[in-house]
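Right, one structure below, let's go through it.
With one protein chain withheld, the remaining protein chains of the complex are depicted in position.
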Amino acid sequence: MIVQLFHQMPVLVVILPLMAAPLCVIAHRALPAWLIHTAVSWVVFGISFLLFVETRVAGRVVYALGGWAPPFGIELVIDRFSAIVLLLVTGMSALTSLYARASIAAELPRERAYLVYAAMLLCLCGLVGMTVTGDAFNLFVFLEVSSLASYSLIAMGPSRRALLSSFQYLIMGTVGGTFLLIGIGFLYVMTGTLNMADIAQRLQGVAHTHTVEAGLAFIVVGLSLKAALFPLHAWLPNAYTYAPSSVSVFIAATSTKVAVYALIRFVFTVFGADLAFDSLPLGDVLIVLSVAAMLSGSLAAIFQTDVKRLLAWSSVAQMGYIVLGFALATGAGLTAALTHMVNHGLIKGALFMAVGAMFWRMQACSINDIAGLGKRMPWTCAAFVVGGLSLIGFPGTAGFISKWVLLQALMVDHHWLLAAAILVSSLLAVIYIGRVVESLYFREPAEGRKVARGEAPALMLVATWTLVALNIAVGLFGAAEVDATRQAAMSLLGVGQ
Amino acid sequence: MQEHTVLRIIAKLLIAPIIIFALYVQFHGDYSPGGGFQAGVILASALILHALVFGVQATRRAVPPAVLRVTASLGVLIYAGTGVICMLRGGAFLDYDYLAHNPVHGQHYGLLLVEFGVGMTVASVVTAIFYVFAGRGRQPGEHED
Partner (left out) sequence: MQMLLTETMPGLFNYWIVIVLMMIGFYTVIAHDNLVKKIIGLNIFQTSVFIFYISMGQITGSTAPILMHGAAGQQAVYAHPLPQVLILTAIVVGLSTTALALALVVRIHEAYGSIEEDDILAADYQRGTQESQKEQERMARARAAERHASRDADDGREQDEDAPDS
């Protein structure tokens, strides 16, 4: 029985959250729902880790749903690349589950808390499904599952502004999803199949038709909307700002990364780098947009007064780094993109957790509200400082590793201007993180906002500091991570297997 | 709408056949066009007709929202549970061949079970959506039309 379940692991990561969500709804109370959410998140994380180990050895794990052999049935494919993304998504869900209990209880009416856990599980199910599926249409369905769950999660935010933010995200997200659907339709017209590997094979004869090129354009635009790539990022700042804190943590750390993952999967596995980067100028377009994202996101972050919104704008900038690595279309560039996907997840998770703890304490998180908290919540604020250093790219932190790898990838091709843009964006990050740190440690609380010394609940701190510790661990032992991501990038490019 | 005798009688006559038709579409779905989604929507339309004619309160008493919450969740569990049973019997997720000794029978059972789960969830969710919208912005004693 155990051996059998071992072979079922690729599907278990999808269906366990799917089955746990209705259980949360039936439970109808906050505590049992939280227990279900936590238990399932950790189990799924454990399975993902086993899958990660398995792909390190075997390279690729496949699973035919319903026993229908591909390309007729839906196939789940986990290779070295998706295993790492899977590990990030499930790991963040596991840590968020620890964090969520106290945070959600403070921000939402108790009778609605169980819905948050159910929706978070559905969101997890969708994101995991997007990561493991090998079927183009199935990816669209999972994208919509995760999107619908995140719209409702954002709408549950404590202020009424959450409603309009969620609505705007819904409109843009649905347009993005529909664009993806159109693109997949074009591919289906040309190839008559939906299995990604099969599409890739059959595209070879027809790759240079306008239909396929239009399909590529629709898919890139649709997924860029979900990934909040520069001109399509308008939904992101409001959504992250007004969502409940634990939702911000989970979505900021995972959902845009999975969208970029899906984009990379389509471009490299389905269309092939030749079509996207040699025949069509996708690389040039993405490089320009990612530089614009880095600079404009960091600049906008400097002028924010709400710390959550500041971090959201910083996310827009950080997506620029990820897409820049991917747009280089080299092994080193892809390595940098994947490394930063993971590291940015760790960084933003830690930062949003720290800010969520401050919100828990103060019921607000503008820069003035958190003035002087450094002495009153020493652990939370220290976590923010370390996370901020990592975001800037201070040596010894995860952010340094990803910037180092990205700079190396740029140097190989002599992209000096792009390297300069990264340095400028990092300097801007020093400014906006510096503003928050200055307020935390070197300013006195505003009149009437003085609170006594007291930390966030233990579980929130444990989750935050686990992420902070991971940031430092990756920073000190980055070689192991870069080794894993390099192998993943090589397997995606189809060399060095 | 209590005074509209014709409407009430016709509605009463219609609701039962609509439900029967929903069940037909549900359980004949593996041989002919139909299936869980269509059946669920038809069943929900019967409930919505009841609510339109007799008032949302009456329908809420007959089919309470709390029940819908459970049936909607159970439907998903039936769907996924069928897949898990296939896995426990040695097949892949949703590989109906393993549900019975004969693969053809297994496919039948599997389809029926899965579609039943889908139908249950769709009917519950569509009715619940209707309740939520119909129950908003009105005073409890206000005339429903």
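Going by the order they are written in, the chains are A and B; count residues from 1 in each one.
Here is the rule we go by: a residue touches a chain if its C-beta (ideal position, glycine included) is under 8 Å from a C-beta of that chain, and two chains touch if they have at least 3 such contacts.
As the structure is a computational prediction, the values presented were derived from the model and not from experiment.
Judged over the whole assembly, touch between the missing chain and the shown ones holds for A, B. Checked against the full complex, the one of A:A39, A:L164, A:V206 or A:V285 touching the unshown chain is A:L164.
The missing chain, though absent from the display, is touched by one residue of A:W42, A:W68, A:F137 or A:W379; that residue is A:F137.
In the full complex, chain A makes contact with the omitted chain through residues 30, 101-102, 105-110, 137, 140-141, 144, 148, 151-152, 155, 158, 160-161, 163-164, 166-167, 170-171, 174-175, 177-178, 181-182, 185, 188-189, 361-364, 448-449, 451-452, 454, 456-459. Annotation for chain B: contacts to the undisplayed chain at residues 32-33, 37, 129, 132-133, 136-137.
Rule of thumb we're sticking to: only the chains that are shown with their structure count from here on.
By the touch criterion stated above, chain B contacts chain A in their complex at residues 69-70, 72-74, 76-77, 80-81, 83-84, 87-88, 90-97.
Residues of chain A touching chain B in their complex: 1, 4-5, 8, 11, 15, 18-19, 21-23, 25-26, 28, 63-67.
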